[in-house]
Every structure is written in C-alpha cells, then in structure tokens.
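What follows is a single structure, written as structure tokens, with notes after it.
For this depiction, one protein chain was excluded, whereas all remaining protein chains were kept in their positions.
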Amino acid sequence: MDYGALMEGIVFYLFAALAVLAALGVVIARSPIRAALSLALVFLALAAMYILLNAPFLAVAQIMIYAGAVLILFLFVIMVLNPRLDIVGGRNHAQTIAAVIFAVALGVLMIAAFVAGQPAPALGQFTPEFVSQVGHVQIIGALLFSDYLLLFEIASVLLLVAIVGAMTLARRERDQHANAKHDLR
Amino acid sequence: MSVPILTLLILFPLLAALITALLPRDNMRLIKGWAFVAVAIEFGLSLYMLANFVPNTSQMQFVEFYPWVPQFGISYHVGVDGLSFWLVILTTFLMLIAIPASFSEINVRVKEYFIFFLILESALLGVFVALDLFLFYVFWEFSLIPMALIIGIWGHEQRIYAAVKFILFTMAGSLLMLVAILVLYFATGARSFDLLELQKTIVPANLQPWLFAAFALAFAIKVPMFPVHTWLPDAHVQAPAAGSIILAGVLLKLGAYGFMRYNLTLFPDASQQFAPILVVLAIIGIIYGAMTAAVQKDLKALIAYSSVTHMGFIILGIFVFSQQALSGAILQMVNHGISTGALFLMVGLLYERRHTHLITEFGGLQKVIPVFGFFFLFVMFSSMGLPGLNGFVGEFLVLLGSWETNPAYAAVAAVGVILAAIYLLWAYQRVMQGPVTNEKNKTLPDLNRRELALLVVMAALIVLIGIFPDYLLNPMQASVTQLLHFDAVAGLVK
Amino acid sequence: MSQYLWLIPALPLIGAIINLLVGQRLPRALSSWLAVAFMAAAFGVSVSAVANLFALPPEERVIHETLFQWIGVGSFSVNFAFWLDPLSAVMILVVTGVGTLIHIYAVGYMEHDSDYARFFTQMNLFAFMMLVLVLADNYLFMFLGWEGVGLCSYLLIGFWYNRDNLSVGTDEKFLSPRSSGTKAFVVTRIGDFGFTLGVLLMFWTFGSLAFQDVFPKAQAMFQVGAPVITIMTLLLFLGATGKSAQVPLYVWLPDAMAGPTPVSALIHAATMVTAGVYMVARSHVLYSLAPTTMAVVAVIGVLTAFIAATIALVQNDLKRVLAYSTISQLGYMFFALGVGAYAAGIFHLVTHAFFKALLFMGAGAVMHVMNNLIDMRRLGGLRKIMPITFWTFLIGALALSGFPLFSGFFSKDEILADGFSRGSIVLWAVGVLVALMTAFYIFRGVILTFGGKPRWKEGEIISSGDENAHDEHGARGLHPHEVSAVMWVPLVILAFFSIFSGYIGLPHVLGENWLGNFLEPVFHETPIEISAALEWTLIAVSAIAALIGIFIAFRFYFSDPKIPARLRSYYPGLYSLLANKYWVDQIYEYTIARPGRWLANAFWLDVDGRIINGFADGLGRAFRGLAQRLRLLQGGYARGYALAMLIGIVVVIAIVVMRP
Partner (left out) sequence: MLTVTHYTILSAILFAIGALTFLIRRNPLIMFMGIELMLNAVNLAFVAFARFLNNMEGQVFVFIVLTVAAAEVAVGLALVVAIFRARDNVDVDEIDALKG
C-alpha cells in the first residue's frame, strides 16, 4: 500500500468536501458576514490543495492575499454598509430557477469535458523533484521576470489603476452638493 | 531619389496641421496666414517634384520603399508616374486656391477648419502616391474623415444628413474593396500587398470578375457613376465653398484614378468583360447628369450634377482603352478640377454675399457685379468645352478615343456637349442676365482683390491648358501606353 | 518669307484684349476707334497677303504657316497652322473689309451706349475667331474658330442682356436678347455636335485633320459615292446648317436680331453665317465624292430659300425681313454648292456680304434715329428726311433683288444658270420663284419704310425699350434726321461695292469670270459649256423675275395699299401660317424643349429623388427600426445579462463537448 498516495487521497477528499460545502455556504448564507466567513473557509481549503499540488508558495500567497486582504476588505465593507439581511433569489423566481438549472448544466458539462479529455503527456521539464530541489519561489520569480515580464508589468499597472479607481469612486465628497449637481446636469 | 519628396508631400501638411493646432485660437490673422503659407509651401514642394519629373518613362518615379509590416508584405511604398503625377499637382494647387477662398466664409472654429483641410490634403496625396494596396486603403479611408467633418461641421442646414450620407455611400463601397484586397492578397499567392508585385501575378479567372466588381463598386461610388451618385448633390449643396472645391476637384478623381491604377492593371481580363457595362453607365451618367442639372433650383446642385457629367466623360475615356481617350480622361480630370473648382469658388462668393444658392434669388447680377459676371461666364464656357479653353481638349480626346472603339459611344456622349451648353447658359441667364428683380441684389459688392487674384490664376490656367495641352499630355504618354499594354496583353490586341 | 499670316487674326485679338482690360477707362472715342484701327490693320495685312498670293503662279497659290503643335497624343496630332489660298483669301478680304466698315458704322451707332468697351471687345474678338476659322489649315483649328464665332454671336446677341424685349412701338413679342443669345448658341451647338462627329470620323478615316493630308487621301482612297465619305460630309453639313441657319436649324437667326444692328450686319449677314458655306466649299473634295450629300445640300438650300422667302413676305419688322432674307440667300449659296458650282456660291457670298451688310446698316440707321422703332407699319416717308440712307438702302435692295447690272443680279444669275445646267429644272424653277419673292419683300420694305406718307408724328413719344438707357434716347419725342457721317460713309462705300462687285464674276456671254478663274486652282470645277442662247434666256428669265417682283411690290404698297388687306382676308389661313413662321418655334418647343424638361424633372425628382434616394434613406430607416426593437433587450437588469452570458457559455461548451 503506498501510504503516501493514500494520505494524499484522504487529504484531497477532505478538503474538497470542505471547499464545496463552504462554497454552498456562500450561496445560501442569509447574512453577508456568514457568507464572507464561509468564503474564507473555501480559501483555506484551496490553500491546502495547493500545498498538496506542490505549490507551497501559492498556498501562502493564497492565504495572505485572498483570505487576508480580500476577505478583510469584504468584512470591512460589510461593516461600513451593514446592509439588511438579503433574501435569497429575490423577486424574480424565474430568474433563480433558470440560474440554478444552467449553473448545474455548466458544472455537469465541464466535468464531462474533463473526464472525456485524455490526460496530456507531462512534457514540461519542471518535475516536482526538480522544483523542490531548485525552490518554488526561485522558479516562479525566474519565469515571472523573464518570459512573462510584460505580463508582470501589465498586472502592476492594473493594480495601480484599480487603486486609483477605487479611491476616486469611494471618496467621500467634501462638497457633496456640488458634485451631485454636476452629475445631474 | 535623394530628396524623399513624396514622403515630404504627405507629412508636411500633417506637420502644418499640428502647428496650426498650437497657434492661439483667437488670432484669426495668424491662423489664416499660417494656413496659406503651409499650403503655399506644399504647392512649392509639388512644383519641385514637377521640375524633377522625367517625362518619357513609364517607371515609377520618386519611389520610396520601407517595409512596414514585413510578415504580411505590407510596405510603405510610394511613387508617382504619368497617371498620378498631374493629380498630385492638382491637389496641391486646389488646396492653394481653397484655403484663401474660405478666409471670409468661415468664422466659427477656424483653427479646426484649417487643420482638417491640411489633414485632408495629406490623405489625398497619400492615395495618389500609394503603391501598396494596404497603404492605399488606409489613405482612402483616412481621406473620408476630414471631408465628412468639413461637410458636417461647417456645412449649411442639413449638413449632418449630407455628411452621414457621404460616409455611408463611400464606406459601403470601400468595405467591399477591403475584402477584395484581402482576397487578392491570399488568392494570388503573392503574399504581398505591393501593387507592382500583384500586377505581375495572374489573378485566377474565376476570381477576377468578383474582385473587379468589388473594386469597381468602391470607385464607382466615389466617381460618382450613375446609379450611386445621389450623395454628391447633397454633399455639395451642404458643404462650405472650399469644401466643395476640394470635394469636386480632387475627391471625385480618387475613384477615376482608382479605376486606372487598380482595376485596369490588376484585372485586365475582367476589364475587357466589364468595359461595355461601365461605358454604358458612364454615358448614362453624362446624359442623366446633364439633364438633371438643367432643372436644378440650387446652383450648387447644378454644378454637382455637371460634375457627374464630366466624370462620366472621364470614365468613358478610361474604359474605351485608347491612348487618346485615356490621355483625354487624365487631362479632363485636371480640367474638371480647375473649372468646377472655379465654379464652386464663385458660387461660394455668391453665397457669402447673399447666403443662398437658389437661382431664383438672383437675377441681373451682370449689371451689378460685371467682373464676377465675366469670370463666371468664362469658367462656364471652359466647363462647356469651348475650343481654345481647357475643357475642350480633354473632352475631344475622350470622344476621339471612344469613336475608335465604337462610334455609337462617341455619338451619344457628344450629345452631352449640347446639354452642357443648355444647362450652363440657362443657369447663367437666370442668375446673371435680365433685369435686377431682387432688391438685395442691387447693392452686391464686386470681387475684392483676393477673390480676383484667385480667379485670374484659374482663368489663366484654363487658357494655358487650352492652348498648350501638350505640356500636360506629354509626361503621361509613356504611362498611358504602358497601362494600355496591360489590356493589349489581355487579348484586346489593337 | 517670314511668317506673318498669324498677324491677321492676332491684330483683332490684341484689340479685343486691350479693350477688355482698359476699354472701360478709355474715353469712348479712343476705345471705339482703337477697335476700328485694329480691324483696318488686319484688312491691310490681308490685302498684302493676298497680293503675295497673286505673285505666286496660279497652281501653287498657297501660303502655309505652322505656328506650333496644339494637341499631340500618339498618332493624333493637330497644329495651330494657317493656310491661305484663293478661297480663304476671298474670305479674309470680305471679313476684314466689310468688318472694318461695320466697325466704323458701329462707332456712330453705339455712341449712346455706355457699354461701348464691352461691345468693341466682343466685335474684335469675333473678327479674330472668324479669321481663325477661315485661315485654319486643319478642321480642329477651324472648329476652334467655329465655336469661337458662336461664342461671340452669343455674347453680342445678348449684348443688352438686361432688357426684356425690343419690339418697340408694336404689339409683336420678340424673344429677349438674353434668351435669343442662349437659343442661338444652343441651336448652333447642335450643329457643332454634327461637325464634331464628322471630324472624329475624318480622323479615323484619314489619320489626320489637315487639309493637305485629308483631301489627297480622300481622292486616293475612295471613289465617288463611298458611304464613309457620304456620312462624313452629311455630318459636316449638319454643322453647316447650324452655323449658316439652314432648315432645320435656322430658328435662331431671326431672334438674333435682338442684338445691336452692327452685330446683325457683321455676324448675321456678312460673315459668321457664311462660315457654313465656306466650310462646305473648303471640303469640296469630300463633297464632290458624295453625290447623295450634294443632292441633300442642294435640296435643303432651295427649301430653306423658299421657306425663308415666304416668311419674309409678311414680316412687319424690317430687321426680321432682312434676317429671313439672309437665310434665303444662304439657301441660294448652298444650292450653288449642292450642284457643284462652288465658285458661284462663293461669288454670291461676296456680293451678298456687301449688299446685305448695307441693308442691315440702313435699317440700323433708321432705328438709330427713330428710337429703335423698326416696325414698318409705323414708319414711312423717310425718303426726304434721310436721303443718303434711302438711296444707299435702295441700291442695296436693287442688288439683293437681282436688278440687272447690280452685283446681286450677276451672282444670283450665275447660281441659277449653274442650277439649271448642273442641277434639276425643278430646283431652278423654285430658285427663280424665290428671286421673285426676294424682289417683292425687299421693295415692300423700301416702300413701307421710306416711301409714302409718314405713319409717325414728329415729337411722338416712343419708348425705345431701353428703360435703363444711359443716353437721352430713353423715352422722348421722335425727331428723325440724317445719320452722322461716321454712319453713312460706310453705307456709301458698301453701296459702291453692291453695284460694282458683280463685275468680278461676269457670265461667259458678257465677259470673263475673273473670280471663277481666281478660285479655279482651289476648286478645279469642270466648267459646263452652255450655249450662248441658253445663257441669254436664263439671264433674261432672272431679270424678268426681279422686275415682276419689284412691280408687284409697287402695285401692292405704292399705288393701291388696300390690296394686301384684301389678300389677307381672302387667304387668312395662309397669312397666319406665314406670319407665325410655320409655327416652327412652337413645334420645336412642344416636341423637344417641353418633353426634355419633363424628362429632366422625371430624372431628378423620380429617379434620383424617389428611387435611389428612397432606397438609400429607406435602408437607413430600416436599420433604425431594427435598432429600436433591439434596444428593448438592454433592460439595464444586470443579473439578466449575467444569466444570458451563462447560457451562452453553457451552449458553447455543450457544442465543444458534443462535437464528435
């Protein structure tokens, strides 16, 4: 019996179940806070998966950025707005039913596609042994700053824009009145 | 060529436009002065080209070749030969006339007005000198924008309708042409957009008619030829005077030039097949244009329809595949540019004085503004093809050439000469002669020095070309025979 | 010899340019006499050129000067070149000679008109164009002159462009100067259309348009009756009918009388209208190769002569009478050309130039002193008041009617003689009848205008139809007097020529036909010998016809004035037919002008307006309608969009997966 593989299998199924349940939690959570927390669970489950998939650096990044920054942002906004409890599905029932049907259909189709597809040959040269020997961060860093430098730059620009955008949008207007008039003209 | 004259010709107006943009908005004199200087320099450049043009060769001259997008064989390939040589000079000359012509007429957003004109000039020159289909198409579309804006912004009451119609008509045709260019790129396997390469390849017979038709439609709309011409009167009636000068003087020639440069050379066989159809359409255009011109209520619409007639002659000249007719057609392009340009200039002057183009508003002006009357009649006779003036030489050569191919063509087309006399003289009679009926016409100011200078230059040119047409005809003969050679090869051995 | 032929047309051109640029600023006298000087100079040079021509032996009497190439494209090449041979010598002498006299006359006639500079510019320009026409060495350069004279005739007919109509003192309505100018140019242009096609056919047949190439090749390549030549000559003749006002394109000449009288004298009597005759004479080689065309020319000539003469019988406006008389005499000339008697045609052209110019100027003198009143029913009794004008007019009338020993007699007789011997008897008979009618209507004019009791009153107010006239002739009392010297001197000179110009072409019986011999090297006509007796009888017949005509005129209008009224009551239909000029103008209006206008409107409003624009705008509306409906899909309902996207994705994946 290959204990390693067995262990891996158990861990995978455990965290997979956790992720799915948490995701469902997000869907049916009546209050945004509970939804945000279940979302956090999903992030953590996925982080575990990454470790399983030999991507420890990503796992840490996932926890820090997603679970850390994004989630906190969500919670912060929820606190600021403290919106009323929101009923699931809203008025438009036809919309909800259609959404459910098509979401399920989407899932089934994707699974079918994945199952049907033959696994591609592993021809990359970054075998797990080589990766762990050289070091995750070094490889990602090397790749990021060589072939994907342009991608990296664009991402940075995107972030800059996002920051500026977010700030201007959410800025509390000092002269609320002037601005509003400006908008309405 | 040491001096990259063609690139200079194309880029200088853009530079000038940029400089105009930087000028202070309210200093009208500076803007107008600079615009005139810019156009004058541009004309000077074209004269430099005129001086260095080698007349008796059909090779492309002043050629510049820079690979632009090598993977697709797109290159910045420009050159001039007998066919396009005079049209380049006509463009710069008409610009030199149009800019000062609009000094008193345009007073709102003057800066943008001149910027668009300069951009338009660069685009037009680009079309005439481009030897790469892709580059040609870029300039072709590029020339559309400033013209449409000039009509749309500085035009008269229904300028928006006219501008939109102008764009839609031209775009409809040119999109098909784009498809044809791409098909040409792939089908001939030449994997290049360069005109000279494409001319060497033999376009597969089953494709040729379709490609020819696509190109022909785009150019026919621009000429304009009979069924697709209705945008022209609307565009002219609504365009400002200077806009009309350039629209009639140069833009219409894009279509005719396109026929010569692309349709005849790239699809010789299809040219043979389609020639009768195009000739018949051209002749219909001649008669139809002349007759509708006779009943127009608006002077500008009348001149617009007269342009349809003149362009009908030019297309007839191109598609009868005779050296005389083709030389006549090219000469007629220049003549039409000058005489119709002058006519629009003068109608513009009338508009400045009376703010209307309606013939019924005028009457008996010859007594009030005799100098204007003289030039108006003078240019009308040139447009009518009076021997001794420029119109006659072009028209006669076209008739001569078409008679050789089929006397019936020449006979029916010559009827256009009579109709021309009818609609022009009838218009002159209603506008200039007879007692002065309208009170407002009693006190119209005659031509001021600036207007007089423009008209004297145009009149001088009209006479000079009429008496010494060889000066224009000789440089184009080599290219004309070479162009006809394409068709001789295609079976029409004469 | 250095080239100087170009001087002949160049001089009037220079005069025209000077008058155009500075004429208005010059004082009236300087500007007018300047124009006359240039014409006289041209006449001088012409005389010296003809003298040089005489110096050459008869057979090589040609002076050919080439200036430079006008148009040269491939095999087609045309030069600006001049060709002086006896035929064009005669023409330039007539054009410059009569032209100078008319210019002198015009100085007096136009003395009250403020636009004198413009008038003399156009008169000189006309002289230039006419001289180019007659001196050109190829058909295209001739065509330049051809349309040039058409231009000048348009300008000069429409000289008083702002007046409405000149039917002074009568109820008759005439076309306004500006409409008749346009009408003249358009009708002649229809003729020029034929001329152009003829030239096109000529080039592609002979490869050149120059006389010295075309004629020899024609004789070499084609024998008599060749269809190509027939078509070519018919097309050229179409041009001639337009310019020389023959049936069917003569309708513009009567209306051309709206122009000033010197214009009528110069252009519509002496020179321009003879351009067609000159052109046919010049192309005699072609015409003699096409007998069918010759027949057409002869028939149309006689037909025109007859129709014009009949209309002239009942015209009340003296100038209109003379206009129809000109058309009729031109018909005679074409009759002569049609039967191959080219020299006779030219001879009549020369004599006609003299006496017709004289008659027109006489009529002009009457108008000048009678506030533009020229309706014969209101004139009369001017014999004693204007003696010189009367006597010169009478001489002109005698010449026109072919009164024996006057120039008209000889030239018309020669035409009738040739018509009889070469052409058909019928044509000759009609010719004689026309001669009779000519004598009648011209003497009707003489009697009504100068004879009898005056039908106007001294001091009677006549508005000269020139409402914004600058001179004091506006609307004031009639005080007719003899015209000033500057006007009657040309009259006297022309009267002299009207009498003696006949002797240059005497019939064989009476003497030696000098003009015929002079033109022989050009035309190479085969003289037809007719017996002296026959010639005498022909002379007698034409003389008698003239006398009868004159007698009837006196009978009708001098001794028993009631006869015309009675005749009119007996044949009202015939009278109205003639008075309305066979309704030709109206026929043209309803068969050509009106349908043309209707068709043009149909083209513009229906084809352009409804069909093409309708289609284009319709397309626009269709898209807008479509867009309107599509707009409803964009409900602003965000989640709806999301769902739509999801459905799209699912469908796409389904396709991808399901595909085999």
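Note that the chains are named A, B and C in the order they appear, and that numbering of residues resets to 1 at the start of each chain.
The working rule: a contact is a pair of C-beta atoms (placed from the backbone, for glycine too) under 8 Å apart; a residue touches a chain by one contact, two chains touch by 3 or more.
All values reported here derive from a predicted model rather than from experimental measurement.
Across the complete structure, the visible chains that the omitted chain touches are A, C. Residue-level contact of chain C with the missing chain is found at 631-639, 642-643, 646. Within chain A, the residues in touch with the undisplayed chain are 5, 8-9, 12, 16, 19-20, 23-24, 26-27, 29, 32, 35-36, 39, 42-43, 46, 49-50, 53-55, 57-58, 61-62, 65-66, 69-70, 73-74, 77-78, 80-81, 83-84, 86-92, 95-96, 99-100, 102-104, 106-107, 110-111, 114-115, 119-120, 122-128, 131, 136, 139-140, 143-144, 147-148, 151-152, 155-156, 158-159, 161-163, 165-167, 169-170, 172.
One rule holds for everything that comes next: only the chains that are shown with their structure count from here on.
Chain contact topology: the protein chains form an open path, each linked only to its neighbours in the line.
Using the mean of the Cα atoms as each chain's centre, the chain most removed from chain B is A.
Measuring from the averaged C-alpha position of chain B to that of chain C gives a distance of 37 Å.
Mean C-alpha positions place chain A and chain C at a centre distance of 98 Å.
In chain B, no residue reaches two or more other chains under the touch definition. Looking at chain C, one finds that none of its residues touch two or more other chains.
Put simply, chain C touches chain A in their complex at residues 639-640, 643, 646-647, 649-650, 653-654, 656-657. Interface of chain B with chain C (complex): residues 165, 168-169, 227-231, 233, 288, 291-292, 294-296, 323-324, 327-328, 364, 366-367, 381, 386-388, 392-393, 396-397, 399-400, 403-404, 407, 410-411, 414-415, 417-418, 421-422, 425-426, 429, 432-436, 467, 469-470, 473-474, 477, 481. If you check the complex, the residues on chain A that touch chain C are 92, 95, 98-99, 102-103, 105-106, 109-110, 112-113, 116.
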